[in-house]
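Only one protein chain is missing; all other protein chains are in place.
Residue numbering begins at 1 within each chain, and the chains themselves are lettered A, B and C in the order written.
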Amino acid sequence: MGLERAFADEPAFVPYLAAGDPSYEESLAYVEALAEGGADVIELGLPFSEPIAEGKTIQNAIVRSLDAGMTPGRFFEFVADLDVDVPLVCMTYYNLIYQYGNSEAKRASENASGETASQEGPRPFVEKAADVGIEGFVVPDLPAEEARPLRDACDEFGLDLIFIVAPTTEGDRLDRMREQVSGYVYVQARMGVTGARDDVDDATGASLARLSDWDVPKAVGFGIKTGDHAEEIVAAGADGVIVGSALVDIVAEGHENGRPTEAVADDLESLARELKQGALRGAQERPQPERT
Amino acid sequence: MGLERAFADEPAFVPYLAAGDPSYEESLAYVEALAEGGADVIELGLPFSEPIAEGKTIQNAIVRSLDAGMTPGRFFEFVADLDVDVPLVCMTYYNLIYQYGNSEAKRASENASGETASQEGPRPFVEKAADVGIEGFVVPDLPAEEARPLRDACDEFGLDLIFIVAPTTEGDRLDRMREQVSGYVYVQARMGVTGARDDVDDATGASLARLSDWDVPKAVGFGIKTGDHAEEIVAAGADGVIVGSALVDIVAEGHENGRPTEAVADDLESLARELKQGALRGAQERPQPERT
Amino acid sequence: PKFGEYGGQYVPEALMPAIEELADAYERYVLENEDGFMDEFRRRLADFGGRPTPLQRAEQLSARYDTEVYLKREDLVHGGAHKLNNALGQVLLAKYMGKERIIAETGAGQHGTATAMAAAHLDMPCEIYMGETDIARQRPNVFRMRINGAEVNPVTVGRGTLKEAISETMRDWATTVEETHYVIGSVVGPHPFPKMVRDFQSVISEEAREQAIEKTGGLPDSVVACAGGGSNTMGAFAEFVDDTGVELHAVEAGGSSLEVDEEEGVAPNSATLSTGGEGVLHGARTKLLQDSDGQIMESHSVSAGLDYAGVGPELAHLVDEGRVIPANVDDDAALEAFHRLSQDEGVIPALETAHAFGYLEEHHDELGDTVVVNVSGRGDKDLETVVEETSKRDLDVAPDMSVLNRVGGGGL
Partner (left out) sequence: PKFGEYGGQYVPEALMPAIEELADAYERYVLENEDGFMDEFRRRLADFGGRPTPLQRAEQLSARYDTEVYLKREDLVHGGAHKLNNALGQVLLAKYMGKERIIAETGAGQHGTATAMAAAHLDMPCEIYMGETDIARQRPNVFRMRINGAEVNPVTVGRGTLKEAISETMRDWATTVEETHYVIGSVVGPHPFPKMVRDFQSVISEEAREQAIEKTGGLPDSVVACAGGGSNTMGAFAEFVDDTGVELHAVEAGGSSLEVDEEEGVAPNSATLSTGGEGVLHGARTKLLQDSDGQIMESHSVSAGLDYAGVGPELAHLVDEGRVIPANVDDDAALEAFHRLSQDEGVIPALETAHAFGYLEEHHDELGDTVVVNVSGRGDKDLETVVEETSKRDLDVAPDMSVLNRVGGGGL
């Protein structure tokens, strides 16, 4: 039940792409390629105009997607149009979730009043997301302290809410996340923001140790770009690997060089396969998987 | 004796040109043309780099002369080279008079000392001027209060020192000038600086009245450009008219249009003649010339 | 950490420890004056910054409006604007916190130059992120930052303007929180920034309040300040908030129009308090300019410093509470006011500041007998813009610049 199922049997490979990057049609093909390549969960970015938590790679992906006309409404169409059999998570910023209610309310009231303060908060967005088949959310600028309305809406519609745990997260903050998290926890492998790096950080092991008694799967992200990375991460105890920038790089490169969609999709599928295989190798190296 | 003689028999016409404007040779021809045209005294400008008392016309003449290489040394050569039988007055700024002594002293001491303070003041300049045939000085930035050293040097070498009386000069200041003036007094016809104007100022009559009991000739300058102007000025009681800018305009125009020297000289001579004739007509209109 | 429902800490988890550490330092050093922090801050504001600034009676404007108009002269602060009050406070605080490096982002360059100055003064290495588009159009401010020894890091991602620079600075901070302090330039961002920046800027109203009492024998009837992010606004208002008899007027940029182009995502104004909706931006819940999806709109103003789609959460709250009166003045009126103050009083205001005077022109008869206007900065930085924008319009008060055409010569 819920996203946890994707981590149940073997380490999960969780790729990220910005929906609609660089165009609606290409993006559909790319996401489907990831599913082909072995994705267990796919994080789909709904682009926000001020992506303060992203590295350059994903920031540029967001610009491309917005320029190509992506909106929350189109995003939901995109999800509905996707032909994949993999659980989907929406990764976006809180204002888009929060305003969907406002703007829906506004539209309903037909400009009857100048007031824009929401009475609904995140509920309309979650309802619509559930409707098109989204199973969970990652909201990088929503702290656990402010997450209650979104958590409640997710509960109402049966969706998961994933929190990001940083290497520096501890104490009360960690407790507040643990209380509200579901599906999986996003373990940030290092300080900084999203982006592919060349090595695996020591902080990962420490973070996994801090979360060892949590009963949700731990997926590690930030900086993973090769099968060997994935292997190392999973060997260190992760239940899954989250990979974004390394995949977005392929999309960006294909877009810049005008490569055919199929060629780019093939490369994505191929990297996905490598990452998934790496994760599987990593699982073999672990003394004993503790969860089933 | 002295410059007064030029005003003795009839109203004097006193033209001004900047020596060396626009070149040494042309300027010689132009000054000689003024003599031909009937000049009774000629004021020769020795150009100073900071001519704070001049109008634009004469300021530009000074720039042309300096650019053509005029210096105090060349000026004395120029005076010596002039073939005219008219008394010559040097019009310049005090620093050139004052430094001629310093620089002569400096040259004599052959850089023996870094000191440049003059022990001689204006005397060397006056001595040299007398030597080449200059008969007097007009120094627009030298107030009567500071004129004693120059007056003494003029006395030593038998030269005149002319002061400019402005429409606003009165009281003690007028007295100090009266004590030191010789040759003639330069009556400034109006406030402001040199430059040809279109009418004759009322201030002229008042100034002449204020100076009526002075025993030097009164030459009126500033703004006179036609024979009719000259006539009016002399009719009002002046002993002479000083004309600069109207003549310099001819030099400037000739230089700009590349006219032959002779043509410009002819025009100068012709305007000089008109001005002199105007002055003579003015004398006829006076009830009774009081001086002989 | 909230002002009603506004404020909060909507930031990536990786930044949470940094802002928690900062919140702790704010309480100890700023609120409790631990280790004499506030004493040193105030001493440096005086010696280095040139405080106190005068409260000057504006003689010609007072006559024009038959109202006692007083100018709080923040244009005389070192660097030419109130910006230093905050930058100096934060760099000093970073020093007390044991940080070894300062970062900041800048759009038009005013906050960047203030931070670079403060960092040079306090011998702290400093890096300023600035979009490459902004670098190209704000060269004098880039020179100033470099001359003060700051690194200027061009941000080439996206459109190369302020929003990308903010993301890039957040990214740097998220990677380097342990040794680095991020100096935010206005009363925006996550707690504790809005309170802390307000406290550093409140020296404006602290002085103005005392000076008004001394010069006029009482409190003013109104205080008027322009509002972009709102740091000069909150600085000018803070100590008057409890004086309920003093009206507080926050004047935003009306730009060319209050209508928005939803299709293009463009608001041709920065009138967040008057026209914006509630939302979450740059770490705080506040009022902001957004389309119906919640995407942030591109705002516009003739004044780069007011050109921001958000506003400080405390200001949003004070407006909702009715304590602060929101207003806006359009580009034309701001330009006219710029010229009026320059010609009538011999004070060339920043274009930001000019909006406050545009409001004074339009509403002087509603502001009571005594008005304090905050002159948030000087206008030297805006000369080129003013000449260009003025030449496009037919303004009664604008001077004729043809003397420059007559003699030729190059650009500004």
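In this section, a contact is a pair of C-beta atoms (placed from the backbone, for glycine too) under 8 Å apart; a residue touches a chain by one contact, two chains touch by 3 or more.
A quick note: this is a predicted structure, and the numbers were derived from the prediction, not measured.
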Chains in view touching the one left out: B, C
Given B:V14, B:L44, B:A129 or B:I164, the one touching the chain that is not displayed: B:I164
Option from B:P22, B:P87 or B:P140 whose C-beta touches the chain left out: B:P140
Touch criterion as defined above, residue of C:V142, C:A333, C:A356 or C:V371 at the omitted chain: C:V142
In chain C, positions touching the absent partner: 46-48, 50, 53-57, 59-60, 73, 75-76, 78, 80, 116-123, 132, 135-137, 139-140, 142-144, 146-149, 152, 154, 339, 342-348, 379-380, 383, 386-387, 399-401, 403-404, 406-412
Missing-chain contacts mapped onto chain B: 48-56, 59-60, 63, 66, 71-73, 93-100, 102-103, 106-107, 116-118, 140-143, 145-146, 163-169, 173, 188, 191-193
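The rule we apply is simple: only the chains that are shown with their structure count from here on.
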Cα-centroid distance, chain B relative to chain C, in whole angstrom: 64
Whole-Å gap separating chain A and chain C, where each centre is the average of the chain's CA atoms: 36
Residue numbers of chain A (touch at least two other chains): none
